[in-house]
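The other protein chains are all here in position, but one chain of the complex has been omitted.
Presenting subunit A:
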Amino acid sequence: MKETLMDILCCPLDKEALELEVTQKEPNQTETEIIDGELVCTECGTEYPINDGIPNLLPPDMRE
């Protein structure tokens, strides 16, 4: 996902802001593509993994 997507993403549970923690990214011509990392809710602390460019923003109880 592109870093600029952070402007519109929020926590699905409480709609609060998310913090981006990057483990792998790919700067391309126009902007940075996040490959692996995590989105963490600044309010409830829930963690949402980003794997291979796709963030998993499912509530925790729906993931496994």
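For the reader, a short list of remarks on this structure follows.
By definition in this document, a residue touches a chain if its C-beta (ideal position, glycine included) is under 8 Å from a C-beta of that chain, and two chains touch if they have at least 3 such contacts; residues count from 1.
By definition in this document, contacts and distances are computed from a predicted model.
Think of the chain that is not pictured: of "Class I SAM-dependent methyltransferase", "Acetyl-CoA decarbonylase/synthase complex subunit epsilon", "Trm112p-like protein" or "Carbohydrate ABC transporter membrane protein 2, CUT1 family", UniProt labels it "Class I SAM-dependent methyltransferase". Counting over the whole complex, subunit A has residues 1-2, 4-5, 7-13, 15, 18, 30, 48, 53-59, 61-62, 64 touching the chain that is not drawn.
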